[in-house]
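In this view, the complex is presented without one of its protein chains, the others remaining in place.
Presenting chain A:
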Amino acid sequence: MNTPNHSEDLLAGQPIDAADERALALVRTHLSTTDPVPSGLTERVKFAMTVASLEAEVAHLISEGSLATNVRTTEYDRATTVTFESDGLSIMVSLEEADRGVTTLRGWVTAPAAEIELRERTRTSTTTADDDGRFVFEGVERGTVHLVIRQSDQPHTRPVITPGIEI
């Protein structure tokens, strides 16, 4: 007896071997090339989760502009400013390319002494805005970052989070 069913029973009872693993790896290859996870999906998911877990309000992007003149250059000596707004709060951020591929992020927020959190891909740092609402983060690495602003003197205000800022 070597009917397909009998062979199938036999095969089913044997341990998984290298040929099975190879077959599964090829299935993975096929699906990854023909039906890849949409680019940016994981970043969108993480942002949505952060907003949800902080119960934060998402600030809107008001303007984005490059202060650098529109000259074709291979150097990344750009300085970019981005402005966000949420209920009763404005946040302005400027990016300056510093040495060795890191960026200095300077910001100003209409909430003096607010707690400012910078969320990078793998780390989080916190500072406090000065009495004029200014704050600085140095050594920011390339990638997408978010700022979370908390007004500690107004405990009933929800934290505000900015959409992703490309560094």
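The rule is short, and it goes like this: a residue touches a chain if its C-beta (ideal position, glycine included) is under 8 Å from a C-beta of that chain, and two chains touch if they have at least 3 such contacts; residues count from 1.
By our rule, contacts and distances are computed from a predicted model.
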Protein name, per the UniProt record, of whichever chain is missing from view ("RNA polymerase subunit sigma-70", "PadR family transcriptional regulator", "ABC-2 type transport system permease protein" or "Flagellar hook-associated protein FlgL"): "RNA polymerase subunit sigma-70"
Sole residue of A:Leu31, A:Ala98 or A:Val136 that reaches the chain not shown, by the stated touch rule: A:Leu31
Residues in chain A touching the chain absent from view: 4, 7-17, 19-20, 23-39, 41-42, 44-46, 48-50, 52-53, 119, 121-124
